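Here the complex is missing one protein chain, while the rest keep their positions.
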Amino acid sequence: MDKNKQVQKREVPKVFVDDMLMSLKYFTDEQEPHLAIIDPEVCIACKDQPCIDFCPVGAYRAQDGRTVQIAVQSCVECGTCRVLCPYLNISWKNPRGGFGVAYKFG
Amino acid sequence: MKTEKLEFDVIVVGAGMAGSTAAAIAAREGLKVAVIERGQKPGAKNYFGGALYTHALVDIYPDFFDRQPPLERPVTETGFWFLSNDGVVKATVQGGLVDNDPVDAFVALRSEFDLWWSEQAAAEGAFIIPKTLVTDFLFEDGRVNGVKTDRPQGDLYAPVVIICEGVNNLLTQKLGLIDHDVKINATALAVKQLISLPAKDINARLGLPDSNHGMAISVMGDVSMGLSGLGFLYTANSALSLGVGVTLDALQESGLKPYELLQRYLEHPVIAPLIKDGQMMEYGAHLIPEGGWTTMPRLYTDGVLVAGDAASMVNALHWEGTNMAITAGKQAGLAAVEAHKKGDFSAKTLSVYQDRLSELFVLKDLKQYRKMSAFLKNHPNFMDIYPTFLNDALGMFFTGFGKPKGDLYKKIFRSLTSRRPLLKAVGDLVALGRAVIGI
Amino acid sequence: MIHLLVSVKQVPDTTNIRIDPETGSMIRKGVPAILNPYDAHAVASAAEWKRKLGGKITVITMGPPAAEEALQECIEMGADRGILISDRAFAGSDTLATSYVLAEAIRKIHEEDPIDMIFFGKQAIDGDTAQVGPGAAIRLGMPLITYAVDIQEINKEEGFALIERKTESGREIIKTTLPAVLTTEKSIAEIPYAALPDLIYSLKYKPENWSAEEPLMYDINQIGLNGSPTMVAKSGSPEAHEPAETISVEEEGIAGVVENTLNKMLSNISVASLWEELK
Partner (left out) sequence: MTRRFWVFIEQNKGQMHPVASELLGVANCLVSEIADELEKTGEEAVVEGILVGHQVEDLAQEAIQFGAERVYTVDDPAFEHYLNRPYTDALIYLIEKYKPEVFLIGATTLGRDLAGAVATSVKTGLTADCTKLEMGPFRKIEKKLLLATRPAFGGNVIATIVCKDHLPQMATVRPRVFESPPRDLKAKGKVIQEDFKVTPEMLAANLVEFITDENAGVNLEYATVIVSGGKGLGNPDGFKLIKELADELGGVVGSSRAAVDGGWIDYAHQVGQTGKHVRPKLYIAAGISGAIQHKVGMQDSDYILAINSDPKAPIFEVATLGVVGDLYEVIPEMIQQLRARKGAQV
């Protein structure tokens, strides 16, 4: 018997990233955040703002549609934004010693 | 406030696989070694699939297993799973050549293991300084003779600095050992979930006789939705480690959210039952350098050596990264010892580091596979057409009962050629062969 | 030159707790142990006054051997001497027994090297009882100022200090004789980013180990289980409620959803009575 039913492609489920972040331990550096947008105007002009999608912890969010803000305390320092931002508009440093994510399992 | 200068024989930047190894080897030979780790503790910033390889571990500590290392399950079954949209072809091997004592690979969790691995280096005499970020180098008449950190009075001096800073090699770039940042076509972003499950459920669902058996699986096909990337499945003691890595440029073009791609993988009809009623213990993300030879920085200069991910020492196809880091860490440590014996820390003396690595699998494999990341980039069909074809072919083959086999083979053949013209498919195979052989 | 003492505690990080569904008890594995945040700010405050007036800081903690790490963190922030009070006999101590153990240790240190000010963090984030500071103060017969948000002055010569504390109704400035016991809020001081030499010193520092017999002989009837009038009769995870009725903006559009929400909300009796008064 031929299985010829049209197998439709499984699409991508909608996930709310905060549910993921609940599992992570951070030592948040309130005094010196390690990420910053160099020139906010560039983000407003940026057509598709890919950072909102490619960041694995969804730290980049567009407030009222255009201005992009970074939830720095969620960052896991993977470095993707530094190199994938189409305009290299992110000032990217490692957090100060001892701060940032601290994986419990890894 | 104490104010005298902080002087060491060797400074190692980063207490990961490469760093703690280099420190242990140098300290073992009597050198005064400092390891500067930016995390709260060694292991806090490290994340992988993944498995450690026994050959490298026992090479550093012959009595490795007597030291009760914090490992998860031994890998007794390994191989490939080719996922189609709703099925899988499992090509795994167990027993036979894989059944060794000790086993060739162990699943591990980096936070616990890397901390333990750094403690072994401390036992050799290395001094581990956590919670401190190296921000720059110190120079004396043009030569590196120490590092600056982000702490007040944060300078440390040593004639040899071994950089093991990981994939985001900002210091290596700052020193000019490489003229570009991480390449988006030769680096993958991997996201993973560690899902806790009772050990007996893992054993039952994966067909493992007991908790002393484990799996390390490379998952290809539907997991990356045709993007160039790989999925994986590892069995921890009472948890499953499931993740997927996708090359950065492919990720950007797709517009996919990494955690949603991962969720889709976890909801795959073959995967979902494995993790039913599991509780997510931790989600994480990390870059994997896949450029190997093509994105490797200069490995040494006056007073400086580079090892591990910072030097792109990862062979993605074979999931080899930690063993390369350990082997390179050892050679860097030995090179530092020799330099101290000679009292000369010039690039010429330190070049022995690269010579040694060239004779070992580290540079040999990376050179051989130097075309691999480009190959995978230009042949995405290995990520969707062929895995799906494999599923269809075997699916038809094993349900072709009572039908003339001649037609069956024609249908199987057509299920390939309808997706990929024969000549092109043969061409792909040849290209794969060449990328693997490295010609 | 002043001598300040800070009593600290290593606690499991309660923001990352996982509960074992069967036993209802906390899953220890993978839960990082940290220096109680309120105590860290207390040490930071002591370090500020050590810099201002010169002197030294002693930190004590009662806990398992692993609590040594918490003391190391205090040394890193500027403390000079760390004492770990650890003994199996202390296991199961409730706040009454704990305040006895800490108060007696402080008394012994005070006899050998008079202390001017004793700090406790406002509470520990695992127990949240806020009873150990007040308990120790009464046992030592020293004045107690809780919820301190700022130390305005410490005057050793004239033997007084001015402390600002915060209550629901407002802020009080208290003048107290010395030595005194403070429990402090986080705003008492910011945690410094230690200089490298201090961090290195703390990594090499080995705290002193005190037990139930050495150097102080504790009364076994006042420590551990037999020194603890309170005990846990039963524990479990809070019962989960089934999720409420939810309406989604995506499905009904913004105006429709809000309309629907207000209708439902204002039809609830208690909310309705409110709404009447408001109009």
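Going by the order they are written in, the chains are A, B and C; count residues from 1 in each one.
The rule we apply is simple: a contact is a pair of C-beta atoms (placed from the backbone, for glycine too) under 8 Å apart; a residue touches a chain by one contact, two chains touch by 3 or more.
Please read these numbers as outputs of a predicted model, since none were measured by experiment.
**Student:** According to the contact rule at the top, which chains on display are touched by the left-out chain?
**Tutor:** A, C
**Student:** Applying the definition given at the start, please give the residues of chain C touching the unseen chain.
**Tutor:** 12, 14-15, 17, 19, 24-26, 94-96, 99, 123, 125-139, 142-147, 162, 166-177, 180, 228-238, 240-250, 254-255, 257-259, 261-262, 264-265, 268, 270-271, 273-274, 277-279
**Student:** What does the interface between chain A and the hidden chain look like in terms of residue numbers?
**Tutor:** Looking at chain A, the ones touching the missing chain are residues 16, 18-19, 22, 30, 61, 63-64, 69, 71.
Throughout what follows, only the chains that are shown with their structure count from here on.
**Student:** Count the touching C-beta pairs: is A-C or B-C ahead?
**Tutor:** Result: the pair with more contacts is B-C.
**Student:** How many angstrom lie between the centres of chain A and chain B, each centre taken as the mean Cα position?
**Tutor:** 22
**Student:** Between chain A and chain C, what is the separation of their C-alpha centroids in Å?
**Tutor:** 34
**Student:** Averaged over CA atoms, how far is the centre of chain B from the centre of chain C? Could you give it in whole Å?
**Tutor:** Whole-Å distance between the two chain centres: 41.
**Student:** Could you pull out the residues of chain C that touch at least 2 other chains?
**Tutor:** Touching at least two other chains: 30, 193.
**Student:** Considering chain B alone, which of its residues make contact with at least two other chains?
**Tutor:** 131-132, 149, 151, 281-282
**Student:** Residues of chain C touching chain A in their complex?
**Tutor:** 13, 15-16, 30-32, 190, 193
**Student:** What does chain A use to touch chain B in their complex?
**Tutor:** Counting only chain A, the residues touching chain B are 1, 3, 7, 9-15, 17, 20-21, 23-24, 27, 48, 50, 53-54, 56-58, 76-80, 82-84, 94-98, 100-106.
**Student:** Once bound in the complex, which stretches of chain A touch chain C?
**Tutor:** So the residues of chain A in touch with chain C come to 23, 25, 31, 96, 102, 104-105.
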